[in-house]
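Here it is: the structure, laid out below.
Left out: one protein chain. Kept in place: all the others.
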Amino acid sequence: MNLSPWLTGIEALATLAFALSGLLEAARKRLDVVGVCVVSGLAAFGGGTLRDVLLDRRPFFWVEHSDWLWALLGLCLAAMALLKVRHLAVTNRAMQWPDALGLGLFTAGGTQLALDQGLPALVAVLMGVITAVCGGVLRDIVCNEIPKAFHDHRPYAVCAFAGGWVLVGAQALGWGEGPSLLAAAGTATLLRVLAMLTGVRLPGWREPPPPTR
Amino acid sequence: MNLSPWLTGIEALATLAFALSGLLEAARKRLDVVGVCVVSGLAAFGGGTLRDVLLDRRPFFWVEHSDWLWALLGLCLAAMALLKVRHLAVTNRAMQWPDALGLGLFTAGGTQLALDQGLPALVAVLMGVITAVCGGVLRDIVCNEIPKAFHDHRPYAVCAFAGGWVLVGAQALGWGEGPSLLAAAGTATLLRVLAMLTGVRLPGWREPPPPTR
Partner (left out) sequence: MNLSPWLTGIEALATLAFALSGLLEAARKRLDVVGVCVVSGLAAFGGGTLRDVLLDRRPFFWVEHSDWLWALLGLCLAAMALLKVRHLAVTNRAMQWPDALGLGLFTAGGTQLALDQGLPALVAVLMGVITAVCGGVLRDIVCNEIPKAFHDHRPYAVCAFAGGWVLVGAQALGWGEGPSLLAAAGTATLLRVLAMLTGVRLPGWREPPPPTR
């Protein structure tokens, strides 16, 4: 995430939003304190870590900035000490907004990193999508759910995919790194917000599947 | 997958068969369009990618040949637009044949790659098995199933295991790369076809487990 310094604050907000989504899922599943920290950490750092493993980049973000791990640990412990599950339900709705912001920023950052390695456009866009989406996917796999991103018919990964292509397009047009990152993050976030507000659904199969198994 | 060029066509067929197996599973699970593409992609490329992460090989097959990603994307979208689930059920039975071919070819290719790195024979054979089997395993984990390869008592990984040893044995006997790859792929595929036709079952535990949990 070599984004310019002034993006760091918003990125922190995004990581926080993803960590909170893990916290909520862990609360729903009645996990213990270890599970809460792990699921929260996976949701926050899992996407970027998976991208870095695929791109063979070291050190990971959370290795270079281990104070973020401390912050996460503190957040989880504080949440478990202070909050009732009822409070989290309120947070859930409010949280969609920073989550949409996080989606955009992680998409832009991940795609840029892959482009800097000279990867083909489609692969770079996929790396952006992986960065933005796979934290939530790992969260759901550990919680023994089919990942919501593949399943709930809400545009989520699709918004990241579109944002990634905006970055590729903007740089093909010769835009600088700053503006193209902003355009990409803005596009993904805006599409996600629109999807939330309008409730559009992704297409599924044309007929219900048979009741196999 | 540095197989000789004339194997590429059959390999494409194998990747296609694995992609289709993901498509079917996604249809059964009522995933949305994102889930269909991801599960299909995992089934097609997941085994080789996991092997490459374990062997620390870069770039991945789908990074070098990103047109295969485009083909996969097109396939998934076309399938969702054109096919009803009923059509896929027909494909399911027909698909076991290219799947068996894919099993053999991925086994041979993966084992050869590991042998080229000078790994011990058992490790090389395991890498072949991982290449051939783990795509399906990742597909099932994402779909929140116990992987069929570990569970359905049909010989599948076992066929790949046997094929891998044929490769090791053939090269110990001084066979060239071409003939030994063919022998390995042929053995794994043939065993799988025999298993399909005869319906033999892998041994399980000698008594039913207690109804724990």
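Order of writing sets the chain letters: A and B. Residues in each chain are counted from 1.
In this text, a residue touches a chain if its C-beta (ideal position, glycine included) is under 8 Å from a C-beta of that chain, and two chains touch if they have at least 3 such contacts.
In this text, all values refer to a predicted model and were calculated from it rather than measured experimentally.
J.: Would you mind spotting which of A:39, A:75, A:132 or A:170 touches the chain that isn't drawn?
T.: Of all options in A:39, A:75, A:132 or A:170, contact with the hidden chain holds for A:39.
J.: Tell me, which residues in chain A touch the chain that this view leaves out?
T.: Those residues of chain A that touch the unshown chain are 26-35, 38-39, 49, 53, 56, 58-60, 62-63, 66, 69-70, 80, 84-86, 89, 141-144.
J.: Take the complete complex as the reference. Which residues in chain B touch the chain that isn't displayed?
T.: Within chain B, the residues touching the omitted chain are 53-54, 56, 119-123, 126, 137, 141, 144-147, 149-153, 156-158, 201-210, 212-213.
Throughout what follows, only the chains that are shown with their structure count from here on.
J.: Using CA atom averages as chain centres, what separation in Å is found between chain A and chain B?
T.: The mean C-alpha positions of chain A and chain B differ by 29 Å.
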